[in-house]
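Left out: one protein chain. Kept in place: all the others.
Note that the chains take the letters A, B and C in the order they are written out, and that residue 1 is the start of every chain.
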Amino acid sequence: MATADTRSPRILVFSTNAISDMGIDLAGSAHMAYSPSVQVIPVPCSGGINPAWIVHAVKAGFEGVFVAADGAECALLSDCVSRSAKVVERAQELLRADGLDPQRVKMAAICSVCAEPFVNHMKQFGRSLAALPMAGAEA
Amino acid sequence: MKVDTGFLDALKLGGEFDARLCINCGTCTALCPLGLEILPRRLFRHALLGDRERVLGETDAIFSCLLCRLCEANCPAGVHIAENVRALRAVLNQGVQGLAEA
Amino acid sequence: MTGRKLGVVVCQCGGNISDYVDVEKVRAEAAKDGDVVSSQVQMFACSDAAQQSVIQEIREKKLDGIVVCSCSPKLHTATFRAMAERAGLNPYEYTQVNLREQCSWAHTHDRAAATEKGVRLVRAGIAKTALSQPLEKMRVETLPQTLVIGAGVAGLRAALALSDLGISVHLVEKADHPGGQVRRWGTLFPNDKVGQALIEDLVGRVTARDNIMLYLNSELVEKSGRVGAFSVTIRAANGERIPLNVGAIVVATGFEPYTPAPGEFGAGLDGVITLPELKERLAATAGPLTHRGQPVRSIAYVYCVGSRQPAEEGTRRTYCSRYCCSATSHLATVVTGLDPKIHQFHLFRDVRTYGKYEALYERALKSGSLFLRYSEEDPPAITRENGGLVVRVHDRLLAGEEVEIRPDLVVLVTGMVPRANDDLVRVLKVPIGPDGFFREVHVKLRPVETIVDGVYIVGTAQGPKNVAESVATALASVSKAGALLLKGYVDLDPLVARVDPTRCTWCGDCQTACPYGAIDEVEYGDRHIAQVNAVLCKGEGACVPACAKAAISVQGYTNEQITSMIDALAKEVA
Partner (left out) sequence: MPVPIASTLGMLGDNLRKRGSALPLGRRAAVAWTRGLDIPRGGETVLYTGQMWQMAPAINAMTHQLARFEGSRLSGLFGFARTMNRLVNLTPLLARTSAAERKAYTDRLRNIARLLKAAGVAFGYLYEDDLYAGGLAHDEGLDAVFVDHARRIQAVLGKHGVKRVITVDPHTTNMLRSVIPKAVPGFAVEVKSYLEVLAERAPPVRQPLGRTATIHDSCVYARYEGVLKEPRTLLARGGVRLDEPELAGSLTFCCGGPAEMLFPTRSADVARRRVAQLKAANPEVITACPLCLANLSRVAEPDVHIRDISDYLVEAYAPAEA
């Protein structure tokens, strides 16, 4: 199906049930438009993401993976910020090892009311992904 | 400046003179028909902090106040400005003007 | 194709979805999946009639999984799980796809693109459900006994209220007397009740109760088990270790007053004391204040000592201690009551006598107190010169002019800091916030619960509070503990981590990664593997990235489920 957004980079977002998913929901409730090529998989906590999933997503055709992290708000892990950072670091290592650009993964804390920051992140990340060489050319 | 608590005692702070409710908004200064810059918020601050010298240095301002209460009627903090000026006059009369009255 | 028999329901949400997404197209694309044997569009999937028709469909077609594409899962997960249960389907074989907040409402400008995204989302939901497993809630029994740690005003009040509910209380106090900080204080705002009298009354009532056991000079040293059935060990005064079984734990360990570093705002100089010290002096005197036998004619209070510090590296005390502005304003009126001629200078940053305590500030203003505001960058300097204290502060109302005060007493209005409780924190496994106080699950909606089910934090153990607020949280914890324990059982969410024994080779990394002590090393045939203690696991998945073998995952978020969802989302839409 041809759409107006075929040129927008496809972004997979890992969001968290308790916090960032609420912020992303809020963006929709407020009808703040972002690209439909952004798709979300909710998980319990950003500190529990398997770095292999991120690599899998890039290989499956997503130009970028965005981790909408719990940040300091996380009630489950007091050190969620550093744990989530380690997940992203590890994913970047794996991407590099596979000849993929580590800039294809990005993380930012999205709080439960961070609708506007989320939309801005999607726009910025979309722009920076669009500036990268074609995904197929890397591997 | 140095706080002179003896001067505060002479002012009977909390009795006749009391400008602690002043929020320093300057409404009084803006409304004063005499247009006195010093009156009353800075003057009162000096008095509240027991700055004897500064208050004594404002004898003219203190005695030229019309007590017309235009400021007081519009004071958002409810400071009794006219009564304060009067109280300062009384203190100045006793301590400075040499008007040992009795 | 997995051989599953799945049903898909696409909701129009009365136009909220169908105005921007071609729901019929989404349904038709879903129906193409080999596992989908039933698909339908509903005007309002959450309506009773729609639920009834879905239930009928599940029963007739003997569905073993259901995908509802409607609003955010935050709104109706519980609704549709209950619906699945009524249809005889395991509630964890249900998946909700967010077709409204994260699709139709976000992409109102492009129906074709929104529809394409909707198709991808429902495919991901189908993929996840196809790999779902029936799970059972873990029902565990609860024991109507509680442990309350700390016999200050909050702990005492919580103990009494639990006792009122018929729940036995073991009240453990580290010190050799109950009462905490409040016991040492004189009159308290806002109603001039005397702290010691308040405590004596509470202690009297506590000791009269048959179902409250007070342990002095005692500490909690061990905790195991889970909500409803904790096994704890108390080390009593004589070193004796007392094992207890309790269903819930209330942590009321209180605060410590901030101790200024030597030289901080003149701390250590003769005549420089702290707010708690002034409170104690006032509690001990009936007449005007004296210092070293000399009458105190003037006092300078320096606010925000140890509170609201700049957020530099390593600074925990960026918070406001809440009680000090009200307490000091109140004390100033007490001091004036003892000697109306005393001069009181309040060097403050912001007056935070919030709510009805504003009246205390006004009373202080009107009864002999002068307030001077200083800025964080330009704090007052306190020295001793020629045998007297000198306070220098720049008065903002005099355009920053230096004002020199020579008070007889300087009172540093010190805030609250968390108690040094490292051992207890380790035993309880309750998280600590960035400020060092115990941390609640949700600051607004679950203010006394912790991430450890059955453990509640109350009073100043959680953060600065005044007495009224401390008692309010104490009673809040009683309502939570009471609801838990009087019911007699608790259902735990089964979405926890699980180990794949065929992959696990026991390296211990998951155990290290788990902050809840939920992973044990167990024998499995002739080798060792990890095992998850389901009642301790919080299901957050901290163990997942730690496992090099991908042998551990959280139910509902397994490696297979997530990768198949990614593949489903990535797959082109024809």
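Observations, loosely collected:
We adopt the following convention: a contact is a pair of C-beta atoms (placed from the backbone, for glycine too) under 8 Å apart; a residue touches a chain by one contact, two chains touch by 3 or more.
Quick caveat: nothing in here was measured; it's all calculated off a predicted structure.
Contacts of the undrawn chain with the visible chains, over the full complex, involve B. The chain that is not drawn here is touched, among residues B:Val3, B:Ala19, B:Val55 or B:Val91, by B:Val91.
Residues touching the missing chain, restricted to chain B, are 33-34, 59-60, 63-70, 72-74, 86-93, 96-99, 101-102 (touch as defined at the top).
One rule holds in what follows: only the chains that are shown with their structure count from here on.
If the chains shown are joined wherever they touch, the resulting network is a simple chain of contacts running from one end to the other without closing.
Averaging C-alpha coordinates per chain places the centre of chain B 52 Å away from that of chain C. Partner chain A is touched in their complex by these residues of chain C: 72-74, 98, 100-110, 112-117, 120-121, 124, 431-434, 439-442, 451, 495, 515, 538-545, 550, 553-554, 557, 559, 562-563, 565-567, 569-570, 573-574.
Chain C makes touch with chain B in their complex at residues 297-298, 340-341, 343, 345, 365-372, 395, 397-398, 401-406.
Partner chain C is touched in their complex by these residues of chain B: 1-3, 5, 8-9, 13-14, 18, 20-21, 24, 41-42, 45-46, 48-49.
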